[in-house]
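Sharing a structure here in structure tokens format.
With one protein chain removed, the remaining protein chains of the complex are shown where they sit.
And now, chain A:
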Amino acid sequence: MPDQFLFAVEVMINGLMAGVLYALVALGFVLIFKASGIFNYAQGVLALFAALTLVGLQKGQIPFAHLINAAFGTKVHYFGWTMPTFLAIALTIGVMILLAIAIERFILKHLVNQEPIILFMATIGLAYFLEGLGDVMWGADVKTLDVGLPQGASEWIEDRSAVLGGDGFYGFFIDKLDIVAALVAAVLVISLTLFSQYSKQGRALRAVADDHQAALSVGISLRFIWVLVWSIAGIVALVAGIMWGAKSGVQFSLSLIALKALPVLMLGGFTSIPGAIVGGLIIGVGEKLFEFTIGSMIGGATENWFAYVLALVFLVFRPQGLFGEKIIERV
């Protein structure tokens, strides 16, 4: 096989893996959108906040150390322990659940029956608040996240695939972390599907997604469902935060992947979990292949905008996305 083709295949596989990570963020969006009709802009910042909390707990940082030092003139930074990873993850999940309760209690409860656009803007406000809070709590420096996931190129795949090409081809370069991410995403999607199909809370969740008022009338507590769905979204955000954080460090740019998840959603449709996955894969492969084939000719860094333009062009032809419910409008 010609080497050029094999390189394209390698780019495509790496694009698929990047797409999995986009899909992980998009998944959180879809969950909240389905259950409450809220377009949650803060999902990316939730991922950042979760990753920051995880690193902070693991390293035994004192929350608000910077603020305390500035206000009282002290010099405290660390508790001086290193927490085991699984304990830190469990505690972070606890923090995300508390956060979900706080969001419901202080924001959503007061905004019931507002227009969707008002709710959207409220989540932008929430994103700003959480971003500031994360920085004040844990400091704004770039942190490395190490939860013991395998990293580096997978030699096994590299050796096996090297025979495919000629002398100039050394096999497919695939990061082990990406493979782990793909597996985790698969497990997450399967367990979420099982949860929403077969558990009592899952059914309540689907009922709320279907019709708020009907769900209320058969005795489902809307507030509990909202807390539940924001907690799940927080946990999905934590998973996404761990994957992205392990890949490129925990820093502010993590919250920008939320923006990348938006075109994923538009492709897949806001209401479809498989749509989020397929959309993520299309965007991941599309932007990597575009950068590989055309991007280098027109100056590079096309990944910044390709996803949005693809989604824009796509939407003109199919406004509800690939798997979204058909939009029916009545006066």
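Quick notes
Heads up, the rule we're going with is that a contact is a pair of C-beta atoms (placed from the backbone, for glycine too) under 8 Å apart; a residue touches a chain by one contact, two chains touch by 3 or more; residues count from 1.
By our rule, contacts and distances are computed from a predicted model.
One chain of this complex is left out of the view, and of "Rod shape-determining protein MreD", "Amino acid/amide ABC transporter membrane protein 2 (HAAT family)", "Glutathione transport system permease protein GsiD" or "Cytochrome c-type biogenesis protein", the protein name its UniProt record gives is "Amino acid/amide ABC transporter membrane protein 2 (HAAT family)".
Per the touch definition above, the residue from A:A70, A:L87 or A:A214 contacting the chain not shown is A:A70. Screening A:L27, A:L54, A:A127 or A:A204 against the full complex identifies A:A127 as the residue touching the chain left out. Within the whole complex, the absent chain has one touching residue among A:V76, A:L111, A:V142 or A:I190, and that is A:L111.
Chain A meets the missing chain through residues 39, 66-67, 70-71, 106-107, 110-111, 114, 116-118, 120-122, 124-133, 135-136, 140, 259, 262-263, 265-266, 270, 298-302, 304-305, 308-309, 311-312, 315-316, 319, 329-331.
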